[in-house]
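I have a structure I would like to understand better, so I am pasting it below and will then ask my questions one at a time.
All protein chains of the complex are present and in place, except for one that has been dropped.
Take a look at chain A:
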Amino acid sequence: MRQGFCFWGRSNSGEIARSRLKLLLVSDQAGLSLGLLDQIREDMEDVLSRYAEIDGSRVEIRLKREKEEEVLFTSFPIRKFTDKRN
C-alpha cells in the first residue's frame, strides 16, 4: 500500500524506515527473527483467549533494548474476562 502524499508534498517513508530499522536492529542484536516474534504473539493470544475476549486487531508486541538486555512488551486490549475453563 503506497503511503499517501499530504498537501505540502511531504511523505513519511523516512519515518517508516526509522521505525522498521529500530525493530530490525533490536531483533538482529537479540538474535530473534521477526517471524518468530510474530509467532510468540500468536501463541500468547491463544493462551490469553482462554481467559478473556481479546481485541485481536489491537494487540501489540514490541521488543526493546534496555541497558544490556532485551525486554518483550506486550499489550492485549481486553473486551471482557471470561473463564472458559468450566
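Note that in this section a contact is a pair of C-beta atoms (placed from the backbone, for glycine too) under 8 Å apart; a residue touches a chain by one contact, two chains touch by 3 or more; residues count from 1.
Here is the rule we use: contacts and distances are computed from a predicted model.
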The complex's invisible chain, by UniProt name, from "ABC-2 type transport system permease protein", "Septum site-determining protein MinD", "Hydrogenase accessory protein HypB" or "Flavodoxin family protein": "Septum site-determining protein MinD"
Residue among A:18, A:50 or A:64 that touches the chain left out of view: A:18
Touching residues on chain A - with respect to the absent chain: 8-15, 17-18, 20-22, 24-25, 28-29
